[in-house]
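Entry: chain A
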Amino acid sequence: MATVQVSEAEKVYILHGIRDDLRVDGRGCEDYRHMEIETDVVSNTDGSAKVSLGHTAVLVGIKAEIGKPRPMAPNEGYLEFFVDCSANATPEFEGRGGEELGKELSNTLYKVFNNKHSVDLKKLCISKGEHCWVLYVDVLLLQCDGNLYDAMSVAIKAALFSTKIPKVHISNDEEGGKEIELSDDPFDCMRLDVENVPCIVTLCKVGHRHVVDATLQEKACSVASLIISVTHKGTVTCVRKMGGGSLDPESIFEMTETGKRVGKALHVPLMKLLQQEESLGTRQKVGFLG
Partner candidate 1 sequence: MAAGFKTADPLEYHRSFLKENCRPDGRELHEFRTTTVNIGSISTADGSALVKLGNTTVICGVKAELANPSVEATGKGFIVPNVDLPPLCSSQFRPGPPGEQAQAASQFMADIIESSEMLQMEDLCIERGKLCWSLYCDLICLDYDGNLLDACALTMLAALKNTRLPKVRVNGETGAPEVDLGKRRGLKIRRHPVAASFCIFDDSVLLVDPAAEEEQLATARLTVVTDEEGRLCGVHKPGGTPLSGERLQELIGRATVRQKEIHRLIDKVIKSIV
Partner candidate 2 sequence: MPVDTRRVRGPEVSQSPLLFACKPAAVFSSHGPRADGRQRDQVDVRPVFVRCGLVSQAKGSAYMEAGDTKLMCCVYGPRETERKDDTDMKCGRLTTDMRFAPFSCPERGSWIQGSQDKDFSLMLHESLQPALCLHKYPRSQIEVNVMVLENSGSVLAHAVTCASLALADAGIEMYDLVLGCAIRQDGASYVVDPTYAEENGNGSDSSDNQGRLTLAFLPSLNQVSGLQSDGEMTEESLSAGVRTCIEGCYKIYPVIQQALAKAVRRAAPPPSES
Partner candidate 3 sequence: MSPMKLCVPGDKLCSVEDCTPGTGVYLRHGYIYSSLAGYVLKKNEGEELPVISVVRETETQLLPDVGAIVTCKVTSINPRFAKVHILYVGSTPLKDRFRGTIRKEDVRATEKDKVEMYKCFRPGDIVLAKVISLGDVQSNYLLTTAENELGVVVAHSEAGAQMVPNSWCEMQCPLTHGKEFRKVARVQPEYLHA
Partner candidate 4 sequence: MIMSDAIFSRPTHTFDGMMEECSPSTVSIREFGCEQNLLSRSDGSASFIQGNTSVLAAVYGPAEVKVSKEIYDRATLEVIIQPKVGLPSVKERAQEQCVRETCEASLLLSLHPRSSLTLVLQELHNDGSLLSCFLNAGCMAMMDAGLPMSCLFCGVTCAIHTDGTIITDPTAAQEAESRALMTFAIDSKEHQVMMTSTKGSFSVQEMQQCIAVSQAASEKIFSFHRESLRRRYSKSV
């Protein structure tokens, strides 16, 4: 991941600040940076969103395609994640570096969505064992300024919210086979219930405390972080320790507790905002958590 060099003196300064709940940019330990969300930004997708968090910018596009259900779950559709870390975001992504991080991020996304409630997969089934919707979730990192996971998860939730899947009509043809017809009417479509889609909260352990939405400088002062994906109800769909250091069991408990609180709080304004943007119908930039 993108890194910055931080001198020892800077480190001490950041550490002491965080000890007193005062971060370099003036935030408290549990505050996010300014976040902006836009939905329906890419025209040739079925759903899309762009999120910027500080200088981190993420674009998510969702394409719905008809595929074959997995043999283990014949009456469900599924999601495919692909994260593209283009060299645009930071030169470090050039070559293998970006590819590896992309794999890592998409693997985590699979884990985050590996449960029954996040997205109702049964709704994506068209005909059992034969056809289903496959949602290809493509994430593009436009700019990297720390806290990729959180920005990415918010963008995915927003993009899923804006996703419109055409209605399908199945008719039997003469030979007894099935024919699938897609509705041409752009308003005759299926929407997804995104209420249960979790958001990721990354907590960075800096000194003896932990901070939410760490900048690259803060990240450089931290040896380990915990990513926690939280639903609006406060249940946890994925936890993962990242980074080269280890954590005390007690601080893990504290961090999951914080994660739950912050995550739960994140969903409320986010949903409100998404609904607002939907009802407005027009596209305009709206500040969020500013």
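If you want to know what made the cut, all candidates are chains of the complex that A comes from, given by their letters.
Keep in mind that, in the parts below, contacts are C-beta pairs under 8 Å (C-beta built on N, C-alpha and C of every residue); 3 or more make two chains touch, one makes a residue touch a chain; residues count from 1.
This one's a predicted model, so the numbers in the text were calculated from it and none came from an experiment.
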Margin query: Please state which of the candidates 1, 2, 3 or 4 is in contact with chain A in this complex.
Written below: 2
Item checked: Interfacial residue positions of chain A with respect to candidate 2 in the complex -> 71, 103-104, 106-107, 111-112, 114-118, 224, 226, 231, 234-249, 252-253, 256-257, 259-260
